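Starting off with a structure, shown below.
With one protein chain removed, the remaining protein chains of the complex are shown where they sit.
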Amino acid sequence: MYVAVKGGEAAISHSLELLADKRRGARSITELSLEQIDQQLGLAVDRVMTEGSCYDRLLAALAIKQARGDLVEAIFLLRAYRTTLPRFGDSLPIDTTEMLAERRISATFKDVPGGQVLGPTFDYTHRLLDFSLAAAGERPPAPTAPTDSVVPVPRVGDILQRDGLLEPPPQQADQEADNAEDLTRQPLLLPASRPLRLQNLARGDEGFLLALGYSTQRGYGNNHPFVGEIRYGSVPVSFVPEELGFAIEIAEIEVTECDMVNQFAGSHDKPPQFTRGYGLAFGHAERKAMAMALVDRALRAEELAESTTSPAQDEEFVLAHSDNVEASGFVQHLKLPHYVDFQSELVTVRALREEVEKRNREAALGAAALGKAAE
Amino acid sequence: MQDASRDSGVESQAYNYAYLDEQTKRMIRRAILKAVAVPGYQVPFGGREMPLPYGWGTGGIQVTAAIVGRDDVLKVIDQGADDTTNAVSIRRFFAKVAGVATTTRTDEATIIQTRHRVPETPLAEGQIIVFQVPIPEPLRMLEPRETETRTLHALSEYGVMQVSLYESIARHGRIAKTYNYPVMVNGRYIMSPSPIPKFDNPKLDRSPALQLYGAGREKRIYAVPPHTPVKSLDFDDHPFEIERWDECCAVCGARDSFLDEVIVDDTGKRMFVCSDTDWCERRR
Partner (left out) sequence: MTPILSASGLTKRFGNRAACRDVGFELWPGEVLGIVGESGSGKTTLLNCLAGRLRPESGSVVYDSAAYGPVDVHDLSEARRRLLSRTEWGFVNQDARDGLRMGVSAGANIGERLMAVGARHYGDIRRTAAEWLERVEIEQDRLDDRPTTYSGGMRQRLQIARNLVSHPRLVLMDEPTGGLDVSVQARILDLLRGLVERLHLSAVLVTHDLGVARLLTHRLMVMQGGRVVEQGLTDQVLDDPQDAYTQMLVASILPV
């Protein structure tokens, strides 16, 4: 006699145990520590913080460890944790002109005030696998410049803007902390304001934005981008507690910022200016910040009265599909049982097939009868 | 983070009752009230990331978390069954974060959270049924743009939906939609009843229970208050019809419930069993 399959609870328990076992891997190998992940897989930690919308290196490291290195899964873990954190209020906007930049470059001018500071980057490496890394070994520390040489430097964008060559940042976010829009607290309604658009892109999947940004460069809505400036370094975060009534510094975070300088726009009465695209990420994440800036500018096409023809310029398409936690959930949810709906489809398909076969049988009989009558 | 060795698993944290903080619950309840006031209208809400993935019922979970109280009795089903893995997972979640009593008996539950089915046992006044919804917009497959579908609902411009039903008849001789079958609520809004089989649509019409629909990923909540007319769309000469089987349930003999088809051996032998496990058990 058929007995309904039971024991879902036990099966789930065993599945979780198996997963924990796989996560640990061979017991003869040293277990990873959060500090190791934070220090030696730092760029993975940066990505998880950026797309997880939460700046905490060790939490991100923990998420990466728990997710066995699957960064999208780690981002999900961090976001879910973030939901439970109490909120004290909004900080003041960070000011990246205050940044002590470890790296700062501009492609629009050969030299800029403050200089081209190369910093730590893969850009000048040759992509040859370095087998010496296979074994642990100590490296001598890198030489450092004297501390007083690291000072805040002016932004290339501000310089261009002062001359009127570059438009001011579009639709400045409301400076009043209380009125700040927050994509993690309210639904995204279209058309989107600039703050919500940028929040969506900052949290958006790096791969998705990279592909879209790339597509604009290949002609799908090209906006002639130049890197006005990329800077990476730490900035202070300030907060005004109600009890004090004045701002105090509560943290220092590392960010990567990209200012793209794009296709100029103007009209009969208004002299043309270059336009902007903006990207920002936690930690050191140039690819993300640049892709974000390209897509930000592409999504301004309608605002700048350009013809919108490509996917990167389609606000609804880009903003609805940029979130990899949403995307991963919905794609993978297909693994859940769908047999009831499938059963409905089976019933209908069978009925339709029966109708077609019946029609064909009747047609065949009719033809046979005609054939006989003709004899 | 001060203490790297602190266990940050869900179990050891002190979470608010039913996981969500009170402000979030208030926000969701406001959305629910708006939804109940305008039956079938999709209310946007600030959905949160939950410990289960999008697509696994985060909308339903947020609705339940916002309304559940210590005196409630919760039933959770998926595909009509209490013991499918996702139903088990959600039930465990609420038992843990809300300490709420759970049951598999439909008639004993005050809140029923469901994925893809309506229980066979008729619901009563005072019960709340919470549906997990993947795509809240019934016009989505006909018109991908949210900006346009919003306008269509506001202006009651539903021609495009009727066109799709016409087309189905022209192509298949009948309306071939079998689940997620669109309905007109209170004579005003077209609504997606979630991917329940059309077999279950009639249960929604003038139900004495409160129907709440939660879409977590799309961040929409909608509702049908008790005793509201819910009419499945059709044509006068092609009226709405539910599925029927020649077979009855192999376990309890029921002829009037939705049957799951189970393949029993590798010659393809099949048997049919009630999808609603509680209904089936009670009849045996």
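Residue numbering begins at 1 within each chain, and the chains themselves are lettered A and B in the order written.
Just so it is clear, contacts are C-beta pairs under 8 Å (C-beta built on N, C-alpha and C of every residue); 3 or more make two chains touch, one makes a residue touch a chain.
On a predicted model such as this, the values are computed, not experimentally measured, just so you know.
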Residue touching the undisplayed chain, where the options are B:E125, B:E167 or B:E247: B:E167
Chain B, residues in touch with the chain not shown (by the definition above): 151, 154-155, 157-160, 162-164, 166-167, 169-171, 235-238
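We take it that only the chains that are shown with their structure count from here on.
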Of chain B, residues touching chain A in the complex: 1, 4, 8, 13, 15, 19, 21, 44-51, 53-56, 58, 78-81, 83-89, 92, 115-117, 134, 144-147, 172-174, 176, 178-180, 195-199, 217, 219-220, 243, 245, 250-251, 258-262, 264, 271, 273, 275, 277, 280
Residue ranges of chain A in contact with chain B within the complex: 2, 4-9, 11-12, 34-35, 56, 58-59, 62, 76, 79-84, 86, 184-191, 316, 320, 325-326, 328-333, 336-341, 343-348, 352, 355
